[in-house]
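Removed from the display is one protein chain of the complex; every other protein chain stays in position.
Up next is chain A:
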Amino acid sequence: MIGFITKRLLSTIPTLFGVLVIVFVMIRVAPGDPALAILGDNASQEALDAFRDRMGLNDSMLVQFGRFLSDLAQGSLGTSMVSGKPVVTSVMEVLPYTLELALGAIFFGIIIGLPLGIISALWRNGWLDYFLRVVSLLGLSFPAFLTAILLILWLSIEWRIFPVISSPTGGPIDRIYNLILPALSLGVIMVAYIMRTARSAMLDVLGEDYIRTARAKGAPGRRLILHHALRNALIPIVTVVGLYFGLLIGNAVLTEIIFNRPGLGKLIVLSLNQRDYTTLQGLMVISAFLIVIVNLLTDICYALVDPRVKLK
């Protein structure tokens, strides 16, 4: 197990390096000047020059990249061009908020999507199945920001159940309470994905010979579905959850802005607007690493769900 994890982490180094190169080049190729963005239009030429000099922006791109890599090798992601704070610190400050948001979204995705998917499969081609399939299609096609705004209008303004601005402060109860609405709005897409996957996975599994064997043993319907079928259907569902975790981090940007929550998404947008190269680079490295970790966890989950999978 430990050997497997080490091997997997080492094998991600080339991927991460690729991500680094792309991010590094893209930020610098994109129009906009950090000195101008940070010091403002009225800054004097001397001030701008001094800033560029201090940040090493006058060096060639290769030199800058070399400096970035050597920092990284020492475990540092550099300091923010704007605030002067270490990038790691500002990312770690907001990372928990994004993680709890993403986990909340997955939680809703599973507790709503999984049962609906199973129901849909059991009543295949019945009116309930058609209804749920249309709803899940809507869930997939609704842009995340629209879902969020509708939920705020409905649950916060009309019914006053949840706060409009869900700042994650206070004790654990408050924090969870504040999380519900953003997680739900981000989770809508997860509900739809999990429901559709669960439906098709259950339909596949219910047609398998071993389900017939279980019926021939006299296993009652509930046991047939929850024990014999679901265990097998979990394999594709785990894949979907793992795969769309990255998508959630991306979508979290909008959710965080609409609900005015701190998080990776908001930090990305802010750094982008300020052309804060160092923070952006750091954010990308950490996001990419996060996805690598999630993929690793997904693989470990496979081995837990399916005894045929061996971690080597």
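As a convention for this text, a contact is a pair of C-beta atoms (placed from the backbone, for glycine too) under 8 Å apart; a residue touches a chain by one contact, two chains touch by 3 or more; residues count from 1.
We adopt the following convention: contacts and distances are computed from a predicted model.
*Asks:* Of the candidate names "Anti-sigma regulatory factor", "Phosphoribosylformylglycinamidine synthase subunit PurL", "Peptide/nickel transport system ATP-binding protein" or "Cytochrome bo(3) ubiquinol oxidase subunit 4", which one corresponds to the UniProt protein name of the undepicted chain?
*Replies:* When "Anti-sigma regulatory factor", "Phosphoribosylformylglycinamidine synthase subunit PurL", "Peptide/nickel transport system ATP-binding protein" or "Cytochrome bo(3) ubiquinol oxidase subunit 4" are compared with UniProt, the left-out chain turns out to be "Peptide/nickel transport system ATP-binding protein".
*Asks:* Quick one: which of A:Thr89, A:Thr213 or A:Asn260 touches the chain that's been left out?
*Replies:* In the complete complex, the chain left out is touched by residue A:Thr213.
*Asks:* Could I get the residues of chain A that touch the absent chain, sorted low to high?
*Replies:* Spelled out for chain A, the touching residues are 208-210, 212-221, 223, 228, 231-232, 305-308.
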